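What follows is one structure encoded as structure tokens, with my remarks underneath.
Here the complex is missing a single protein chain, while all its other protein chains stay put.
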Amino acid sequence: MFVLATFALLISIILVLLRLYFSQTLFDRVLALNAFGTMAVILIGVVGFLSGRPDFLDIALLYALINFVGTVAVLKYFKYGTIGDSDKQTSKLSG
Amino acid sequence: MIQALVLKVITKLMVGFIILFALYVQFHGDYSPGGGFQAGVIFAAAFILYGMVMGLQNVERVLPPWLTHKLMALGVIIYTLVGIYSFFVGYNFLDYGALSPAHPEHGQHYGILLVEFGVGVTVAGVVISIYYAFVNRSKTSKEDE
Amino acid sequence: MRSLFISFVLLSLTWLLLSGVYKGLIMGLGLLSVLLTIYFVRRMDKIDGYTIDFSINIFKLLGYFFWLLMEIAKSNIEVVKAIIKGDNHINKKMFFISTSQRSDLGKVIFANSITLTPGTISINLENNQLCVHALNFNEASTKGLEEMDRRVKNIESGS
Partner (left out) sequence: MDFLPMLIQIFSWVFIVLGSCLMVIGAAGMLRFADFWARLHAASVIESGGMIFLLLGMCLQANDWLIFFKLAFIGLFLFITGPAATHAVAKAALSDQSRKNSTKSAIK
């Protein structure tokens, strides 16, 4: 059963990576990256069950967290040009 | 500061759990995968997320830059003090048995815990300092234009 | 004071459920960790001056959660059908819907529920107006969203 789930996840990861490769805009890539992250989290859990060592779940939780932070960082960087404060940007727009 | 209300509320909700998860990884180094380095990175990730969503001034007031610089040194000091303590009591450098001569097993447990704590503090300090340095650099380079 | 107690209980429960090692030393470190976390979170709340208003009825929230799971299952079937039919049979539309929740948390729960059900995605939340993008727009979808809005309003405990 877990072998089946692993194969399904690997196939969908390959499909998403193809999307990542053949997309034109940035947001397509961020979207594909986000979906890839979700799949990777579940793949870690499934492989942990498959090898009979489910203590990988800590790593899966960590990956979910880093995926969220990374998505926010990429979006913020491409919207404002910095991952820090964007007050300068707003003052530039208004002034 | 991001104006999206959804991101703001979600960040405020999750940041506490992220910090707690970092401390959990820190103190369970010998029961599950993880340890000082990962814990430091998660701890820093919580503050970086907060800084990205709620603005740089806020995060710099929660954890001032001078404090992160001190934290970098503090971790190394903890690490070294553990080593030097065992040195002075008459063991080898970083021989954890020195921490509890009657039960060397317990001593090793405490030693690993302390050394991992030092590693975690240093990594958290370094990663947050890198974030501050990176952000301030991009700010000044924009002023140059 | 009440929020302090709630956050302490929640964080301690999280630690105990995650940890699995119930020895004195680790439990003591857990207590220290919870206190440190509460210190940081209170500090953040004080500095940015934005606290989340937790006026939510927990039992109603659980009931809503199961209703939401049913909705997710239903709309998953719809979107899978749309994917199999392909590009020519979809009717994309972007429209506005008004939110009637009082607290920020209620609005965010509503927006997140819309995004969680496949087929509708919340795009922009501003001044009680929520911009929604639907994959297969018809009359029933606005009705469903209005019912969801009513249910989310229902879980907010009245002051």
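Letters are used for the chains, namely A, B and C, taken in the order the chains are written, and counting of residues starts over at 1 for each.
Quick note on the criterion: contacts are C-beta pairs under 8 Å (C-beta built on N, C-alpha and C of every residue); 3 or more make two chains touch, one makes a residue touch a chain.
Computed from a predicted model, the values in this text were never measured in an experiment.
Asker: Out of all the chains shown, which come into contact with the hidden one?
Answerer: A, B, C
Asker: Of the residues C:42, C:60, C:102 or C:133, I need the one that contacts the missing chain.
Answerer: Selected residue, touching the omitted chain: C:133.
Asker: Considering the entire assembly, which residues of chain B contact the chain that has been omitted?
Answerer: Within chain B, the residues that touch the unshown chain are 4, 6-7, 10, 13-14.
Asker: Using the document's contact rule, name the residues of chain C that touch the chain not shown here.
Answerer: Touch set of chain C with respect to the missing chain: 14, 17-18, 20, 69, 72-73, 76, 79-80, 82-84, 86-87, 90, 92, 111-112, 115-119, 121-124, 131, 133, 135.
Asker: Considering the whole complex rather than only what is displayed, give the residues of chain A touching the chain that is not shown.
Answerer: Interface residues of chain A facing the absent chain: 1-2, 4-5, 8-9, 11-13, 15-16, 18-19, 25, 27-28, 30-32, 34-35, 38-39, 41-42, 45-46, 49, 54, 57-58, 60-61, 64-65, 67-68, 71-72, 75, 78-79.
Convention: only the chains that are shown with their structure count from here on.
Asker: For chain A and chain C, let me know how many angstrom lie between their CA-based centres, rounded off.
Answerer: The mean C-alpha positions of chain A and chain C differ by 20 Å.
Asker: Between chain B and chain C, what's the gap in Å when you average each chain's C-alpha atoms?
Answerer: About 30 Å, centre to centre.
Asker: Enumerate the residues of chain B that touch no fewer than two other chains.
Answerer: Correct list: 21, 55.
Asker: Please output the residue numbers of chain C that touch at least 2 other chains, ranges allowed.
Answerer: none
Asker: Under the touch definition given earlier, write down the residues of chain A that touch chain B in their complex.
Answerer: So the residues of chain A touching chain B come out as 55-56, 58-59, 61-62, 65-66, 68-69, 72-73, 76, 81-88.
Asker: Show which residues of chain B lie in contact with chain A when the two form their complex.
Answerer: Touching chain A from chain B are residues 1-2, 7, 18, 21, 25, 32-34, 38, 42, 45, 48-49, 51-53, 55-57, 131, 134-136, 138-139, 142.
Asker: Any idea which chain B residues touch chain C in the complex?
Answerer: 4-6, 8-10, 12-13, 15-17, 19-21, 23-24, 27-28, 31, 50, 54-55, 58, 61-62
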